[in-house]
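Just one protein chain is left out here, and the rest sit where they should.
Up next is chain A:
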Amino acid sequence: MNLSDSDIQTIFLTLKLASTVTLLLLFFATPLAWWLARTKSWLKVPISTIVALPLVLPPTVLGFYVLIAMGPNGFIGGFTQTLGLGTLAFTFWGLVVASMLYSLPFVVQPIQNAIESIGERPLEVAATLGAGPVDRFFTVVLPLAKPGFLTGAVLGFAHTVGEFGIVLMIGGNIPGETRVVSVQIYDHVEALDYAQAHQLSAMMILFSFVILFALYGLGRKSSLLNIFTLKGRGQ
């Protein structure tokens, strides 16, 4: 193994991006998953559909519209400019926002499934024992839905590591800012530098294998790895 400095830089950037996206997604996806799991509103179906869209859309399509939205005249761009942050396109945080949208269903759906499979009863029980809503979430929902949260976190992380198209659309190829492993591999191949491409690609395969292996091990117990079937319940 002789990784170049720029290879190592991209690896760290990729890990930083994936960690940031995963943490933020857990924070934002949980209330969304909670709402989707428990609402009886007619909005459930349209919202679920929108959340699931990144599963089927080409990353370029999503990236294209996010790019426009982040531009000076887009609604995200307008917002960030008012905050004095400039525009997000071709920045690390632009990548974070785009990746969050792109990986959203991979985090929302396992959590939603887990919450749905808990059902109402444990929450009702906790309420009769004097536990308020916040208390119920932390002492009942979180521990009982733990496999769902784990699955969501791992899938969200792995999926962010593995993205390429949306990175190119939003981030371009700026070393240390937006150049992640997948883009670096593309560059190596373009430069006919196959040895370097091999190294990074092999690492990605190994990484993905380990992640999925761990996930299926987890899934055997909780059978929550039905994300691709879009099933409503986790059991």
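Keep this in mind: a residue touches a chain if its C-beta (ideal position, glycine included) is under 8 Å from a C-beta of that chain, and two chains touch if they have at least 3 such contacts; residues count from 1.
Going forward, contacts and distances are computed from a predicted model.
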item: Protein name (UniProt record) of the chain left out of view, among "Nitrate reductase gamma subunit", "Y-family DNA polymerase", "3-oxoadipate--succinyl-CoA transferase subunit B" or "Molybdenum ABC transporter ATP-binding protein"; value: "Molybdenum ABC transporter ATP-binding protein"
item: Residue among A:Ile8, A:Leu85, A:Val125 or A:Ile205 touching the omitted chain; value: A:Val125
item: Contacting the left-out chain in the complete assembly, out of A:Ser6, A:Gln81, A:Thr139 or A:Asn173; value: A:Thr139
item: Contact footprint on chain A, counting only the chain that is left out; value: 121-122, 124-133, 135-136, 139-140, 143-144
